[in-house]
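With one protein chain removed, the remaining protein chains of the complex are shown where they sit.
For chain A:
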Amino acid sequence: MKIGLFIPCYIDAFYPNAGIATLELLEKLGQDVEYPMDQTCCGQPMANSGCNSDAAAAEALFVRNFAKYDAIVMPSGSCTHHVRDNFDAIPQTEDVKHVRKNTYELVEFLHDILKVDAFPWAEFPHKVGLHNSCGTLRALRTASMSELGEPFFSKPMDLLSKVKGITFATPKRPDECCGFGGTFSVTEEAISARMGLDKVRDHHNAGAEYIVSADTSCMMHQQGCAERNGVPIRFIHIAEILNGARA
């Protein structure tokens, strides 16, 4: 299986370590991974703002970059959701269909496709609060949703539970959106920032030293809120922990 690695723009520019960890982790697991150098963005910011036609160029480029791979893996729930569920600014050719069908968020790829049962190199002796982005939770459904009353399951927690030394904090409102919301974070900045502050406080009060998530965009926002308000909590992408980061 030839894997194409997509690194979202904000990870590329602000959180390269999450991208490096994703690549190294997949390599450690024996995967054949390539990062196409001409990649930019999946089109989500434009499409989520209603400007779907403006997403066409990014979507077309995405398909040109990734159509040749058996699987496209990305450390981002919201980008995966866009490609899989909303990627329709361009004609739906066979290549487009192939790309949409074979795009995976990292956690679901590790859990459902590779079915990884051990990360022997991983040890994280810290109490963490798991943040499921709304994209992973309610669109990709990598964990049970409190509103539906379904039996508990959590793919990210399944993976993290295989890491030596890790313990979990239990926030009061685990499923509540943190308020990032893409352009919402700018157009509705006051509410967005308040939601972020409430989110990091919830994790901090539950005793979390770190917030861990499969979505860096949520954490970029949460980190900004925590730092501005002096909430002592750190942030780490799930790929970094699974790849063996100790802190």
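Simple rule for what comes next: a residue touches a chain if its C-beta (ideal position, glycine included) is under 8 Å from a C-beta of that chain, and two chains touch if they have at least 3 such contacts; residues count from 1.
Just so we're on the same page, contacts and distances are computed from a predicted model.
Asker: There's a gap in the complex where one chain should be. From "Cell division protein FtsX", "4Fe-4S ferredoxin-type domain-containing protein", "ABC transporter domain-containing protein" or "Cobalamin-binding protein", what does UniProt name that chain?
Answerer: UniProt protein name of the non-displayed chain: "4Fe-4S ferredoxin-type domain-containing protein".
Asker: Which residue among A:29, A:60 or A:114 touches the omitted chain?
Answerer: With A:29, A:60 or A:114 as choices, the missing chain is touched by A:60.
Asker: Spell out the interface residues on chain A facing the chain that's missing from view.
Answerer: 7, 9-16, 19-20, 23, 35, 37-41, 43, 45-46, 48-58, 60-61, 86, 134, 137-139, 145-149, 173, 175-177, 179-198, 220-221, 223-225, 227-228
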